[in-house]
Each structure stands twice: as C-alpha cells, then as structure tokens.
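Only one protein chain is missing from this complex, and each of the others stays in its spot.
This part shows subunit A:
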Amino acid sequence: MTKFPKGLIRLKKMNKTRTVISALILVFALLLAACGKNNDNNPASASVSPSNSTEPSASASTPAATQSASPEESASGTALDDALAGKYKGTKVTMFGPFTDVDQVKFEEAIKAFEDKSGIDIQYEGSKEFEATISIRVDGGSAPDIADFPQPGLLNTFVKSGKVIDVASFMDDEKLKANYNKSWLDMAKMQGPNGNIMAGIWARSSVKSLVWYPKKAFEEAGYKIPQTWDELLALSEQIAKDGDPAWAIGIESGAATGWAATDWIEDIMLRTTTPENYDKWVKGELPFTDDIVKNAVNKMSEIWLNKDYVYGGTKSIVTTSFGDAPKVMFEDQPKAWMHRQASFITSFFPQNLKSGEDYDWFYLPPIDPQYGSPVLVAGDIYAMFNDRPEVRAVMEFFTTGESLKTWIQSGGVIAPMNDADPAWYTSDVERRMAELAQKATTLRFDGSDLMPGSVGAGTFWKGMTDYVSGTVDLDGALNEIQAGWKQ
C-alpha cells in the first residue's frame, strides 16, 4: 500500500480515527437498542401466549379474557357480537395462508360482508411457500394473527412449542359442538406443552373419496356406477375389453411426487380395516410393514399394476402429472373413464365442461361391508397466534357457515360447518359431496397430512413412487416408508 506524506497522514489519521470510533460507537448503540427491544419483547410475547393458550383461568386478569372464563356471560356478548356491533372498527387482523390466485379472490369476496359490517380489516396474504414461510415468521417473532394450515401435522409442531392460542379458551363449547361434526372437533385437539388444547377451527374442507367420470360418454356406453369393490373391478375389466384402459392415474407432482398414491392407500385402509387401526397407523403405532397395510397396497395394485386398466400403462403413472392425468377423460372419445381424486381436481378439468353433465363423481365403493362407508377428507384449520379481541371475533366468524357462503356459491369448497345451507351449493355435484361427508359412517382426515413430515411428506411419497415404478418390491417399499418414523 502506498503511503502519503507523513505529516498529512498523521493529521488525517487522527481525524479518521475519531470518526471511525464514533461511527463504531453509533453502530454499537443501534445494535444494543435493537437487541434490547428484542429482548424485552420476546419474553413478553412468549409468556402471553402460553398462559392464554393453556390455562385460560390464569389469564382472566386481562379484560378480554374475563368473558371467556365465564361462558354464561359470553352468551350475551361474544367477541363476534361485539365486532358486528362495530366495537372493533378500524382494527386490523393479519392472516396468512397457502391459497393464492382464484382461491384468494374467492376468500376475499366471502369475508367482504363481514369486513364492511364490523369495520375490521382482514389482511389476507397468500403464499405458495406457506409451509416454509410460516416457520420462519413464527420463529422470527412476526407470526400472523391467524394462519391457515392445510396440514394439521405442521400446526402440531407449533402447538408443541406452545406458540398457538387455545381457541377453547374463548369459544363457546356448545356452539362448536352444534356446528361441527364431532370428528372435526376431535381432529382439532392437539397436545400442547401444558395439556390438550383446541388448536384451531376447521374452515374449509374437501372430500377425497371421489371417483370422477365423464358422465355423458359413461352413460352412452351403458356403464353402471359400481356399488362394491368387486363391481368396480368388473367395470374396469369390461372397459378394458371394450378397448380402453379404465383408469386415468398420475402421481407426478414435482418434489411432492407420490402424494396422490398415498390418498389411495388411505382410502383403501379405511375400507379394509377398523377406524381404530387407521388412527394407530397414522400415529405410527401400526407399522407400515404390518399385513393390514400390505393388504391395502395389494388392493390398490389390483388396479394400478394391471397394464390394461391404466391409461398409458403402469409405467406412465409416476411420470404423469396429477393435474394432467384426468384430462384424457374429456377428449372427443374418452381415452380413460375413471379418476379417483379429491374435489379440487375440477379446477384442472378443461374449462368448457359442465359439472353434472360432462363430468360427475361417484363414491369410491366400500371393500368390506363391515366397515360401512367411510369418507376420507382434508381441510384447512385456522390457528391463532396473537390474542386480541378483534382476532377472537374474526376466529368466531370463521366458525360460521356464513364465512364461506359466496365461496360455496362460486364453487370449489365444501363447508365443514353444519349451519352451511345445502341450498348454497350451486351444483348438485358439490351438494352431494357435502352430504357425503355429513352422512359418512366414519370420517377420517388425510393420513399423510397428519403424519410427521419425514413420513407423511417424505418416505410415504417416495416409497409409493418407488413401488409403482417398480424399482423396489412391496416389502422393500414398506420398509423404506417405515424407516421414516425413525428420523
């Protein structure tokens, strides 16, 4: 490095040293200030939420919580009533969830009337990276007031660390029981650090045990809707004889390849074993290597591994995108005739099709009559991270069918609440789904969404993909999936 003339440098140096030191001190002070703020913020927020979530009586000192502590009083004035009376005008509630685009527009339309009436501004933010972002936000201390979890398993991790507020601390138990099927309420109960809490409320649901078919062509060909598993196989055979593969199946979904296969297994599990065994399986108490699970996979293989039954043959299953798979049913001449998928799949159908005329669904038939007609569902659970009166009001609003009304009317969502009027569904196709879920003898949630991520969003997907593509045999695949529990 070059040196300047000595005298000059010394003068500059002294000046510089002083400026640098003062700048350093300034930066340090700023840092300290930031950390300091952070420090007295964090324990505060951390201590507020667990105390509220786990022991409502302890937090009764706060004015808002007093109402909840005594349900008799709250009957006269819940947070929702206060909100509708305009008590929280001008407040903001932030909400974060995974739905974007058309779903976001429909959601915003559905809550507009409530926002206008109450004056509460619900700021919804949708992100395709919800699963990753929510963890960053909660850990970073900027949790949204309400978050929409499509996977209860993910919510469970936040409940375990005591970050989620117990909605039972302020909601009327009787009202909830009246408005939700008991299975839904049970599924919302999760184990927190200080005992069981009601981790959230169910807001929108989708039914999974559906087999879609091109209705017009199906009827013209003279096919009958199968009522039992044997009839289903007989129909598949008949269609194969007529010259077409019966099933359109695709499980490719980028990094999530394989999830469509897990839905099949879950549906078949519910039809071949008791609900109790299903629950044990989901919790990890019944291993994948058990004969019960093996039997379920074998049932699936009766269709999947028969190259005459699957469009493009078995080998194309893992390379066909789940969204593109059903499209072959709607070509001029259907190239496949049945497609098992949840209710959301209609958004992938060609746009010009009429629901109820061009396509319709039938219930995936039971296999063993002793297990009745079980229904596999999925849904979004809304959980609460910040306890403020206006957030409570919004959460209460979300337990009403009213909060989904225009969404139901526009199509694409099934309400889990009992007070959602069946007349709101504009098409028979969706009304029948709601009825199916309400009448189900057994209602169970998508198992892979409940399992821990290492299994439910990891080895289960991968193991099924490997099995279908033929890289491993059944035992190898099930061992591979089971290994996910150890992680």
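One rule holds in what follows: a residue touches a chain if its C-beta (ideal position, glycine included) is under 8 Å from a C-beta of that chain, and two chains touch if they have at least 3 such contacts; residues count from 1.
Convention: contacts and distances are computed from a predicted model.
Entry comment: the absent subunit's protein name, as recorded by UniProt, is "Carbohydrate ABC transporter permease", drawn from "Anti-sigma factor antagonist", "Carbohydrate ABC transporter permease", "Pyruvate,water dikinase" or "TonB-linked outer membrane protein, SusC/RagA family". In the complete assembly, the contact with the undisplayed chain comes from A:Phe99, out of A:Phe99, A:Phe170 or A:Trp229. Considering A:Arg137, A:Lys280, A:Arg431 or A:Lys462, the position touching the chain not shown turns out to be A:Arg137 (whole complex).
Interface note for the absent chain: among A:Ser373, A:Asn386, A:Thr406 or A:Asn479, the touching residue is A:Thr406.
What subunit A contributes to its contact with the hidden chain is residues 1-2, 4-5, 8-9, 12-13, 16-17, 20, 34-35, 37-38, 41-42, 98-106, 109, 113, 123, 125-129, 133, 136-137, 139-142, 241-244, 308, 323-324, 327, 333, 344, 347-348, 350, 405-406, 409-411, 426.
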